[in-house]
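Excluded from the complex is one protein chain; the other protein chains are retained at their positions.
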Amino acid sequence: MIPFLLTFILALLLYLLLTAGSGSMLLWSPSELVAGIALSLLAAAVARNFLCRSGSFRMANPLRLLLIPLYLLGPFLLEVTKANLDVAYRVITGNIRPGIIRVQSGLKTDLGIFMLANSITLTPGTITVDIDEKSHDLYVHNINIPDGWEGRSGVEDRELFSIANLPAWIRRIAE
Amino acid sequence: MIDPWYIAVCILVILVCLALIRLFLGPTAADRAVAVDTVNTLSVAALVLLGVAYQQIIFIDVAIVYALLSFVSTLYIAKYLGGEL
Partner (left out) sequence: MIADILILACLVIGLFFNTLGIVGLLRFPDVYTRMHATTKMTTFGSMFTALSVIIYGAALFLSSGDGQYVTLSVHALIAAVSLAFTNAVGSHAIARGAHKAGIKPSPAIVDRLEEYTP
């Protein structure tokens, strides 16, 4: 019952977002609202077993969901801007020192690994190449390895980021 | 004065043509996959700008669907490259 309700709310929110500005009732027209509720019920009936497959409902907590836009607009945006300026400098000068290193994350949930891998891909000169499924370590291609890192067998995840501690934010959101 | 949206779309189309050079040259298949991915991203950006230039919101809906479908095709190409298909 709870997965059905959560899927219904998510589908309805997405429908309302896509049809915002169609009418007079607080941006939505009445026919759009009725169609949205009917289609969301249908979608929830079909797809209720796919959304909450792990059986844990900790992401339904509104506080965690509120942290996600805060995370994306605050520290994440700063890191993305800095990483882009860094890569722009390397494109112009051609001054690179690439290699693949191993990063220890310590995250346990799938969502946490997903968010960390995507954050690493979009931020500081690094791309996630592969993930060790058992120990949840990441293999990261780094465009400019700092001196002394090539001899180390594993690097802590927070050493990759220089401005904000993104792994701590992800731990707060997803664990 | 010419609309800035049209100029921006023209520059994006020139960039797509430059990315096609890498698609033609690329020594390995992975290079070509990266070039196709880049062309998809630039097409989505150009479609969003064209939606404003022609005052047609449907162009932006096309851009959303194109982004999601090209993502699926990228995943399949990547699976094929890795030999898991």
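The first chain written gets the first letter, and so on, giving A and B; residue counts start at 1 in each chain.
Everything that follows uses one rule, which is that a residue touches a chain if its C-beta (ideal position, glycine included) is under 8 Å from a C-beta of that chain, and two chains touch if they have at least 3 such contacts.
Please read these numbers as outputs of a predicted model, since none were measured by experiment.
Contact with the chain not shown here comes from a single listed residue; of A:31, A:61 or A:121, that residue is A:121.
Across the entire complex, the residue among A:12, A:33 or A:83 in touch with the chain not shown is A:83. Interface with the hidden chain, as seen from subunit B, comprises residues 4, 8, 11-12, 15, 18-19, 21-22, 28-31, 33-35, 37-38, 41-42, 44-45, 48-49, 51-52, 57, 60-61, 63-64, 67-68, 70-71, 74-75, 77-84. Of the residues in subunit A, those that touch the hidden partner chain are 17-23, 27, 80-81, 83-84, 87-88, 91-92, 94, 96-102, 117-118, 121-122, 125, 127-130, 132-133, 139, 141, 143, 145, 149-150, 153.
Following the convention adopted for this analysis, only the chains that are shown with their structure count from here on.
Each chain gets a centre from the mean of its Cα atoms; for subunit A and subunit B, those two points are 22 Å apart.
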